[in-house]
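Remarks on the structure that follows.
Only one protein chain is missing from this complex, and each of the others stays in its spot.
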Amino acid sequence: MRSRFLAALAFAALVAAGCTPAANPQPIATSGVEPTGTVEFWHFFADREAAAIAEIIDDFRAKYPKVTVVVKDSQDDAKMLQAIGSGQGPDVGLSYSTDIVGKFCHTGAWVDLAPYIARDNIDLAKFPETVRSYTQYRGKRCAMPFLADTYGFYYNKTYLAEAGVTAPPKTLAELSDLAKRLTKRKPDGTIERAGFLPLWGFYEFSPSHFAPVANAKWLNADGTSAIGTDPAWQQVLRWQKELVDWYGYQNLEKFRASLGDEWSADHAFHKGQIAMMIDGEYRIAFLRDQAATLEFGTAPMPVLDQSRYGAGYVTGNVIGVSKHAKNPEAAWALIRYLTTDTGAIVKLANGIKNVPTTVDSLASADLKVDPEFKTFLDIFSHPQTSTTPPSAVGPAYQEQFTAFCDRWQSGNAKDLSGGLADVDKQINQLVQLAG
Amino acid sequence: MKRRHLVFVAEHSLAIALAVMFLAPLVFVVLTSFMTSDQQLTSQLWPRTWHPSNYAEAFAKTPLARYLLNTVLYAGSATLLMLLASVPAAYALAKLRWRGRTSMFIAIICVMMLPPQVTTVPLYLLWASWGLTGSLWPLILPLLAGDAFSIFLLRQFLVTIPDDYLDAARVDGAGEWRTLLRVVVPMAKPGIAAAALFQFFYAWNDYYGPLLYTSENESAWTLSLGLASFRTLHHVEWHLISAATLLTMLPIVVLFFFAQKAFVQGVTLTGVKG
Partner (left out) sequence: MSTASARRRQSWRRRLVVLSFVAPALAGLVLFLGYPLLTAVYFSFTRVDLVNPPQWVGLANWRFLLHDPNVRLAAGNTLWLVAVMVPARIVAGLLTAMLLNRVRHARGLYRTIFYLPALAPPVVATLAFVSLLKPGTGPVNTMLAKLGIEGPLWFNSPEWAKPSLVLLALWGVGDLMILFVAALLDVPAELYEAANLDGANAWQKFRFVTLPGISPVVLFAAVTGIIGTLQYFTQAAVAASVASGEATTGGGISSTFGYPEGSTFTYPLWLYVVGFRFNALGYANVLAVLLFVVAASVTMLMLRRFNAFAGSTR
């Protein structure tokens, strides 16, 4: 009786597990068809930013009166995936990071937009190459870029002036030098002010953001890890360790522990506890708001080899059409509007204070730009600016590597090349598991 | 005489010291709820300026009243259903003798052992196939089957009730249901009250359940979900979250304060001995 019962359960589980609703393989319509129907749009913004998006959607509704858009805010990736997996969910989804592009393209959760792009003659050259690279995976373009964050270098002009320096450092060597000069210690040896805090994971200083500095490679063309075989990583890690050891790892950790939260008014840069740091373009608004008297400058990140100066890290929001969309034409119309209509993009960029993702919107006169913000726009368009590539294992390669970097900086991992080879192995094993 | 005084003072000093330690982080939340967004999470713990308007803003930004209603419905019906199903099951496990009792007891405990991250995937798919996602039903209906934690808890309480009382009732000709309702339940009030309160508070503060099943349908949101909406991409409005949290806690604190008298009714036994 018991074994029959168990067998029935097993059968039910197999059936349920195997049953995922079939996709809607609608052939795409020919051009010239006016989109109609309902589109459900999920995004993760809340509060003031959700209001900014709502305005743009209203503009879209005015332009396409036959399309009904239902907007749901505060939805994140996990929720979207579960919903799509159960056959429901949004028609159009917006994600705050590029981590899911690999997975959504690979599994078909978001459809390949190439036919639509070709049919409507969307010129992909309007998007900088880096942006194109993080919206597609293995030839499938299942996402369009929404808005971007660019990362660069912030420095405290007052502190630099005290040391007789007017221009920010351009190379890693200059950065170390200046960091040491700008550091102040207390009589007991602990750090009072750090020129630069070189701990991985501190605020926005992470391997992911720093890779473009040395053109360090993450993945090979086949998706396996390139970290162990790229000498650039070893150079970056050795540079970082030298600076960490100069401060003393324990001193740094103690200092770091005493600093305020990154998203509070006690931010160490706001309070003048660090002189230089890596951060995104959004930091400008926070500085103006919370530290109005601080004289800060923005610049590209210092690089390993001077010829790369001007390059930075970019990441962005991505938007795609779900495989279960009931009105793919209407869904595509919405995405096309949000990602290629210059007016809409500029309005969004001004509203949410991010970087717009098309060449036209970058050049638009309506875009609110000031000198500090312009730095980031320039970084964004720089040809050597790069991003973290999409992968079927999401951010696994970044996080496994960062875990090693943590051990490296604390002195727990002593064998650099051996450790990196291990990291490669771990990542490759995970890639195998996730397909 | 002196010794009793000393003991009295010692006990109360200890109690007061503990009370201060238990309250301190909550005082932090209260203070944060009166701050400006700029001052939150900084080293200045005392609000520079006081903003009771944060509470009004929390109310204005989200329909807290509707979330409150949903939360009360969810917690209330979950608790009621849980009791209806769990008390009899616990009684059968504690006081009746039958084949398979031990296996079922083990199985009940095993329900708690599967990590929720993993059980939610197949269960979500199941509820989705029945079209019930986007509502609180996937969270309420399972309580018709009782709750493993509550059944276990109730069973442990019921086990402590001396059999003599049950034997007396049975000798008088009462069936098992009658014994349960007339004899056992009154004696098990502290345990039942504890289980009911735990279930109620768990549902009241449940975040991941409503997040999973109702996040796409704002009209079904509970207070805990509403708390999480005070954020933008790069900024969390902890001052508003603190205000909203205190508002969320207020009803259950009041409930607890008045309900904990049910624990005070200890079991007073007279007469029958084994």
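Read from first to last, the chains carry the letters A and B; within each, the first residue is number 1.
Definition applied: a residue touches a chain if its C-beta (ideal position, glycine included) is under 8 Å from a C-beta of that chain, and two chains touch if they have at least 3 such contacts.
Not measured: the values here are computed from a predicted model.
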Among A:F60, A:Y96 or A:Y151, residue touching the chain not depicted: A:Y96
Of B:L132, B:A168 or B:A228, the one touching the omitted chain in the full complex: B:A228
Among B:W50, B:W130 or B:F256, residue touching the chain not depicted: B:F256
Footprint left on chain B by the chain that the document does not show: 11-12, 14-15, 18-19, 21-26, 28-29, 32, 41-43, 45, 85-86, 88-89, 91-98, 101-102, 104-119, 121-123, 126, 142, 144-146, 148-149, 151-153, 155-157, 159-160, 162-163, 166-167, 170, 175-177, 190-191, 193-194, 197-198, 201, 205, 207, 224, 227-228, 231, 236, 238, 241-242, 245, 248-249, 252-253, 256-257, 260-261, 263-269
Footprint left on chain A by the chain that the document does not show: 9-10, 12-14, 16-18, 20, 44, 76-78, 81-82, 84-85, 96-97, 99, 103, 106-109, 201-203, 206, 253-254, 256-264, 266, 323, 392-396, 398-399, 402-403, 406-407, 410, 412, 422, 426, 429-430, 432-435
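By our rule, only the chains that are shown with their structure count from here on.
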Touching residues on chain B, where the partner in the complex is chain A: 38-43, 61, 121-122, 124-126, 128-129, 133, 211-212, 215-216, 218, 228-237
Complex interface listing, chain A residues touching chain B: 13, 16-17, 19, 42, 44-49, 72, 74-75, 79, 82-83, 85-89, 96, 260-261, 263-266, 282, 286, 289-290, 352
